[in-house]
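Structure first, then comments.
Left out: one protein chain. Kept in place: all the others.
The letters A and B name the chains in turn, as written, and every chain counts its residues from 1.
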Amino acid sequence: MKRDKEIIKFPKVQFAIFTVLLIFLLSDLSACGGTVPESEPISKTAFLLDTMCSVTVYTKDDARYAEEALALCAEYEQLLSRTVADSDISRINAANGRAVAVSQATIELLNKAVYYGELSDGGFDVSIGAVSSLWDFSSASAERSIPDEGEIAAKLTSVNFKDIEVTENTIRLTRPGAQLDLGGIAKGYIADRLAAFLTESGVKTALIDLGGNVVTVGEKADGTPWKVGVRNPFTFGAPVGENSEGRENAEDPVSTILGTITVSGTKSIGTSGTYERYFMQNGVRYHHILDPVTGFPAETDLAGVTVVTDLSVDGEGFTTTCILLGSVAAQQFLEENHIQAVLLKEDGTVITTGDIDYVTAR
Amino acid sequence: MPIRTDTKSKMRDACTTLPPVRMLTLCAVLTAVALVLSYLESLIPLPVPVPGVKLGFANIAVLSALYLLGGRGAFAVNIIRILLAGLMFTGFSAMLYALAGGILGVLVMILLKRTGLFSVFGVSVGGATAHIAGQLSLAVLVTHTVSIFMLLPALLISAVLSGLLIGFIAQLILRTPGLKRSVHEY
Partner (left out) sequence: MKIKKTALQIRTADVILTAALFVGAVIGAFFAANAGVYADDARVTVTVGGELYGVYALSEAQEIVVDKTYENVIMIEEDSSGRMRVRMKSADCPGQDCVHRPPIDRTGQSIVCLPNMLSVEIRGGEGDADAYTY
């Protein structure tokens, strides 16, 4: 049977377009090596406040402000650390009840500290210094001893934030034996000061990270919001001490981040947790957030609390308070005060409060 | 048997049905061709770091079967070819993945041809893409590793290019004068 073999003629035009497209795409593919970063972040770091501190700016011109901010941080350390011999705090601690003239920064900070003491009904107490000195959570020492209960009881008598007398330019510890320990609030306060310094210096975009206490400054140049990851304390980092449980659990491969918080503008994202500094002994975990009533690590069902606030000092106050409150009371407190937070319970449950923009990690 | 013309097709197929014996013989021949092509291809190492990239020469025979014997023919040629290849030289594991890709590939090819919109090129490209997708999906299912899909873009490009090549060769063969086209019954 004769067949018409004529097939539709090759549509040259279409083929030409196709070829051009192909060539265009191929050349495009080879040209693209990767994304070019819009602005290279410049980070300055220093080991201060017994942890890694960094200030990140996003333009070359701001680099000097980052350096200056770190220098400022060092200055504050000299002022507020109780391990520095002639800091304001050390002088107060050594004054034996006498009033000590201190800088305005210290006054401001102590006022905040006392405020948080009241807000938390004594849970947050910066006069706990005498008791915290009995404990050693630093990673340096291998030998670990739990302080004697009698010792703790004796020192506990010196703890009461209400007996911190703050005047316009002096501070006095009226309780015998009282010692100040600003570990739970100093980083936040300093971070706020650094943020203020950067803003006043005209820096439009910066990021402050003092040992995990994060403050975002301003807006990013491309308008995108800040993303701050919340570390998963169960899977990240090694615990302190010899009898520590290994966290490389093959049965539970989770990400090292719990999730990511998104914020815009200048905000503080701070975390307190019972896995930051702790040691194990006889199967019991002793963490660094002490209960001012017992003198022992706070008994709580919370492993970590992350709070978003405008001021970092507030964040510090809230996070520590929440740990002491426990998940139920903390959640209530946070919701009542419309505070954005992420609560991680010991059993792994995550609770968010306020209208926080939090996304769980994969 | 009635002669049916595919009215959607711009291409004027002269449709005649082949006697069953001829169909069977043609099917067997094409399967053998596919098998040999598959074997020859396995001897050529491709210097591409991405696993799963192949030229798919065997599909020349599969495509030919599609246009000469219809969907059933193409399906038979491909499946039997994969099974035989698996028994003879590729190994059981590779056969499973080839089946996953092959079944999906042939089905898509049949579908695309049925629409009448595509030429052999389009059918071949579509089939190659479906083949890759099928293989990747099985790999993901077996290993529970979703990240295997990350290889999809690179493999897709390879599928498109090889689809075009195979389609081209198949067209050359199908244009051979004297090759009869048959009615496609599904």
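Before moving on, here are some points about what is shown:
By our rule, a contact is a pair of C-beta atoms (placed from the backbone, for glycine too) under 8 Å apart; a residue touches a chain by one contact, two chains touch by 3 or more.
Note that the structure is predicted; figures quoted are calculated from it, not measured.
Here one chain is not drawn; of A:Thr59, A:Ser103, A:Thr199 or A:Thr260, the residue touching it is A:Thr260. Note on the undisplayed chain: of the listed residues A:Gly122, A:Pro147 or A:Gly229, the one touching it is A:Gly229. For chain A, the residues touching the chain absent from view are 5-11, 14-15, 17-18, 21-22, 25, 28-29, 32, 34-35, 56, 207, 209, 212-214, 216, 220, 226-231, 233, 235-237, 248-251, 253-257, 260-261, 269-271, 273, 276, 306, 361-362.
Contacts to the hidden chain, counted on chain B, fall at residues 10-11, 49-52, 90-91, 93-94, 97, 115, 117-122, 125-126, 129, 139, 142-145, 147-148, 150-154, 156-157, 159-160, 163-164, 168, 171-172, 175, 177.
Following the convention adopted for this analysis, only the chains that are shown with their structure count from here on.
Chain centres here are Cα means. That of chain A falls 58 Å from that of chain B.
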